[in-house]
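Have a look at the structure below, then the notes.
Left out: one protein chain. Kept in place: all the others.
For chain A:
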Amino acid sequence: MPRKPVPRKQSPARAAGLRTPSWVGWLFVAPALGVYAVFVLRPIALTVQYSMYRWDGIGPSTWAGLGNYVRVFTDPDLFASILNAIKLIVFFSVIPVVLGLAIASTIRRIAASRLALVARTVLFLPQVIPLVAAGIAWSWLMSSTGLVNQLLAYVGLESVARAWLGDFSTALPAVGVIGAWVLLGLCTILLLSGLSKIDPALYEAARMDGAGPLREFVSITVPCLRQEIGVCVTVTVIAALASFDIVYVSTQGGPGNATMVPGLEIYYLAFSERQVGMASALAVVLMVLVILVALPIQWLTKDRSS
């Protein structure tokens, strides 16, 4: 890989740190650690604690042990929300990463052109606007009289037209499409910028050896982009598991529970149904799930050459 390790002298005896007593360093860390402890670490601990109780948020709480966790995995509605989040990974993650790879490697050769520079700006637009706005725009596009159905009618497919977000069988994929739209541009640009760091000589050598586009893709592009692919997968999978804004705005979890995701379920349980313990148990499960997914990807794609 062309990414070269930054040379760094680390002779602790001469380091700036030595002439500064250690406690001074701790003074620098203290404020950050303070707000982090109060607004993140303490709430995490409290979430774990709440998850063991039955509590309506007002009256006295009763000990529930692991009962709430048992319900998360046995109550079909609650467990369905976790399954939905996992299904969303196909749309939030698999599609943007695979499509992004295909697009990026096709446009690699024109990466320096003016068109590509304009594209860099345009494809980032979904990253810049609030997800809520994306949800509103797409709800309208996919409504019964929206542009999607108009396009379908135009190509003679009126029969499949429907209110995509209101139909039990299509609501979850429709939410997924919104996520794919948000994340595709980011993945494409990230992969493209990774591609621009690959030595063109590698591709020329492959060409000389008679490699076709597919061979190039498998033997050069994918291995060289390991780190970028890892980043795309991590970011998008977490976006799928922890989705909230888009679902809240476009379907509110409906129709029925067809698009319910853990984030939204936690919100409903805690703030409308007043089941703080259940909400917290689901929150713990969600946090564990995210860590379980994020860690191995980080480890697998880590650049071990440096």
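In this text, a contact is a pair of C-beta atoms (placed from the backbone, for glycine too) under 8 Å apart; a residue touches a chain by one contact, two chains touch by 3 or more; residues count from 1.
As a working rule, contacts and distances are computed from a predicted model.
Engineer: Assuming one chain is omitted from the figure, identify its UniProt name from "sulfate adenylyltransferase", "Acyl-CoA dehydrogenase", "Carbohydrate ABC transporter permease" or "Putative Coproporphyrinogen III oxidase protein".
Structural biologist: "Carbohydrate ABC transporter permease"
Engineer: Among A:A32, A:V155 or A:L214, which one is in touch with the chain left out?
Structural biologist: A:A32
Engineer: Considering the whole complex, which of A:A163, A:A211 or A:A242 touches the chain not shown?
Structural biologist: In the complete complex, the chain left out is touched by residue A:A242.
Engineer: Sort through A:G67, A:G146, A:P173 or A:G254 and give me the one touching the missing partner chain.
Structural biologist: Here the residue in touch with the unshown chain is A:G146.
Engineer: If the missing chain were put back, which residues of chain A would it touch?
Structural biologist: Output for chain A: 6, 8-12, 14-17, 19-20, 22-29, 31-33, 35-36, 38-44, 46-47, 50, 57, 103, 106-110, 115-116, 118-134, 136-138, 140-141, 145-147, 149-151, 181, 184-186, 188-190, 193, 200, 203-204, 207, 213, 227-228, 231-232, 234-235, 238, 241-242, 244-245, 248-249, 262-263, 266-267, 270-271, 276, 279-280, 283-284, 286-287, 290-291, 294.
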